[in-house]
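Missing here: one protein chain of the complex. Every other protein chain is in place.
Now for chain A:
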Amino acid sequence: MDDYHVTADDIFWKISRATVSRDQYTVINRTSSSVTFLNIPLINVLLTCNIRMFGQINRSVYGIRIISGLPPEKPENLSCIVNEEKKMMCQWDLGRETHLETNYTLKSEWATEKFEDCKAKRDTPTSCTVNYPPVYFVNIEVWVEAENALGKVASDHINFDPIDKVKFNPPHILSVNNSKELSSILKLTWSDSRFRSFITLKYDIQYRTKDASTWNQVPPEDTSSTRSSFTVQDLKPFTEYVFRIRCMKEDGKGFWSDWSEEASGITYEDRPSKAPSFWYKIEPSHAHGTRSVQLKWKTLPPFEANGKILDYEVTLTRWKSRLQNYTVQDTKLTVNLTNDRYVATLTARNTVGRSDASVLTIPAWDFQATHPVTDLKAFPKDNVLWVEWTAPSEPVNRYILEWCVLSDKSPCIPDWQQEDGTVHRTYLRGNLVESKCYLITVTPVYADGPGSPEHIKAYLKQAAPSKGPTVRTKKVGKNEAVLEWDQLPVDVQNGFIRNYTIFYRTVIGNETAVNVDSSHTEYTLSSLTSDTLYMVRMAAYTDEGGKDGPEFTFTTPKFAQGEIEAIVVPVCLAFLLTTLLGVLFCFNKRDLIKKHIWPNVPDPSKSHIAQWSPHTPPRHFNSKDQMYPDGNFTDVSVVEIEANDKKPFPEDLKSLDLFKKEKVNTEGHSSGIGGSSCMSSSRPSISSSDENESAQNTSSTVQYSTVVHSGYRHQVPSVQVFSRSESTQPLLDSEERPEDLQLVDNVDGSDGILPRQRYFKQNCSQHETSPDISHFERSQQVSSVNEEDFVRLKQQQISDHISQPYGSGKMKMFQEVPAVDAFGPGIEGQVERFETVGMEAVVDEGMPKSYLPQTVRRGGYMPQ
């Protein structure tokens, strides 16, 4: 310190290169310093003593390595075991970790001497096996000493006799022997530890049948002493048993030995302990009066056969008289029986004896089975299919349970089993598989024969259907769709179909699910949107899940069924009605239409002079009283031509001309050229207007017209005779020169106004717009003086239209005139009216009448 010119205050301590706080320093004297650690975080650290020299230079003066740890704790739970023929091994618990190298030594001694220590290996510090052989019946004291650098500690001493810690070697089974005299015993013989000669052992014997998994225990009190054999009783005949055995000290001190190797033995045979299950099936037989009966029985299980079954003996008794014996090694026998009642018995035989007889009554062919079981149920439980029923009121000898797999692909091949008459609940002892539908039949068997069978379906374990139902549309409406589907085949059902779920959606809409009862095969989706594509699929559900079927799409129509018809039919009807009305109208107006599109063209070749009856009454034109004798005044047009209007009105003139010709034509007695004189003489009643018209007609294009109106040579014609002139004489010049037609001014100066030039115009030219009314409208313009008359005329005309729907055509009227003379006044009235309205057309009675067969307006008429 002096060399470095430092004191103890310049000393500082470092631990693992970290300076220790000066709080832990203690200056002992001028040159000494100590440091105290209350807790060493590391078990192996480097502690250095450093000084700070002049110039702040640090220097390590000395260093040591500190190894920290804990003293050993007292070992606990010391125990020892002595495996037979091996050396003693003891084990203990170490306690806490010391972090130091700690030695564990097992010490042992007798009361009189000490044994060599047993040092535990480093990798197994909790146990040690001594290297001297165990000496039994001498108490030994054992303890463990743990020692490290920080201390030494010993466990508690245990004192024991090694014989009380021994684990014997397992006995060795020498044999398992049966007894012919007693089929229910097996004798077990073994050899065990050499200790058995001087200490008492006890044994633990277990046995089981070969196929069993659980062991049966021989009562401990039966094997509580040293022995080398034991006879196990109450075993089943002809059954293989497996044995095992272990041993330990009788007082329970020590350990059980390991189990011996297993050894097996078979008990001796005994007579079958039970009659075989016995049943029958009547097969179709072609022979009359006989039946083919297949008797069938079950092989006895080993625990009931009690040995190897050599054969079966079947006896058949008919009416308790005739006995038939059969010895069969198979489990079925087919016999032909009559239709009578039979009693069959069956026994099974092995080397020791026969079983009890199983009796079966085969009823007569006309036997009526009755009294079935009730409340038949079937349900799975514990991986088997249980069947439960309520017994009939009648005493039942036994029950026959038959079952088969229901399938669409394979036939029902039944399996069966028999139960005692006291049983009303059992499980099917067959190789049943899951997801298959079993049809179970329970038949009670009475003393006089079988009862009525009852059936039920069941599944050992259901599963989801392997295939979903295929849905389709049965009918698609505007807002609804009827879906239908087929029931799933039983092979794919895999369980009871509890319900269906229909999922349907539009392309963009959410899916909607509808649950449907499993009994249904169709469903109506309502509230659908018209003209929409729907996707629908269907899932079938069992108790274990469901399965979707394929998706089906359909589109709802835009219109409901009949909606189009409801629209189209009325429209069509309306159209048809309209058409019909139009046709009717056209039919009624056919003459007018015909005049427009296809006017009548008189055939001159067929014309002849009409002969009029001499008795035809004369007609008067000036009597106002006779103007409308019967109101038969129809189809009149009035055309006014203003007097001061200097226009020639060529169209009107033509119309007038046309009207006149039409008038002549419709009157039926207009005359052609040749008949003009006759016409005027024979028809005095024709008004001046007619005559005027006739004057005009003389210049028309009518070439021929002949009316014979008077009797020939004083003969009175019964009817008016019309004859068409067949003359081919050319038209008169006046007819060909219509410009010669002169309109004469009205000379009636009493009007005080400009005289109107009036003439009649054939009304057919007005029909297209206002066939009749326009006539009157124009008539009103004729003269205010004659307004009253025009009103009457109008009324009359309206009444005529109503009363004579067909009277609009002049031609028709004239056709009727000959038949009814009463029409004559009507014609007169018409003529008189013409006179009243002041027709001032120049009439030249001497001019032959003629007419234009076609209106000028139509144009292009070419006279024939």
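Before moving on, here are some points about what is shown:
Criterion: a contact is a pair of C-beta atoms (placed from the backbone, for glycine too) under 8 Å apart; a residue touches a chain by one contact, two chains touch by 3 or more; residues count from 1.
Everything that follows uses one rule, which is that contacts and distances are computed from a predicted model.
Name of the non-displayed chain as stated in its UniProt record, restricted to "Autophagy protein 5", "Leukemia inhibitory factor", "Potassium voltage-gated channel subfamily B member 1" or "CCR4-NOT transcription complex subunit 11": "Leukemia inhibitory factor". Contact with the chain that does not appear here is found for just one residue of A:F137, A:F379, A:F575 or A:W598, A:F137.
Of the options A:V35, A:I51 or A:I199, the residue whose C-beta touches the omitted chain is A:I199. Of A:K114, A:K308 or A:K606, it is A:K114 that touches the chain left out of the display.
Residues of chain A in touch with the missing chain: 109-116, 131-133, 135-139, 141, 157, 159, 161, 163, 194, 197-199.
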